[in-house]
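Read the structure below first, then the notes.
One protein chain omitted, others in place.
Our next item is chain A:
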Amino acid sequence: MEKTDRPALRIQDELCVGAGECVRAAPEIFDQHDEDGTVTLRRVTWDETFDEDVRHAVFVCPSGALTLGETGSQ
């Protein structure tokens, strides 16, 4: 398996507009609040098999609520 740096996920939920794109990209990691549709995490840690999905979730997030650090662990 290719060795990669783990993505450091940052969530600014005050920016979230509840589009649900992160849930579509990484349904094992992200969920939406029942009240206002904004982002919530299903789990606080995950193994690297989910890293690509998390990167994709950050890419398709329209609001800027999700960003990635350069390197590090989640």
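Note that in this section contacts are C-beta pairs under 8 Å (C-beta built on N, C-alpha and C of every residue); 3 or more make two chains touch, one makes a residue touch a chain; residues count from 1.
By definition in this document, contacts and distances are computed from a predicted model.
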| item | value |
| --- | --- |
| Listed names "TRAP transporter large permease", "succinate dehydrogenase", "Iron complex outermembrane receptor protein" or "Cytochrome P450", with the criterion being the UniProt name of the chain not displayed | "Cytochrome P450" |
| Positions on chain A contacted by the hidden chain, ascending | 14-21, 23-24, 27, 31-38, 59-60, 62-64 |
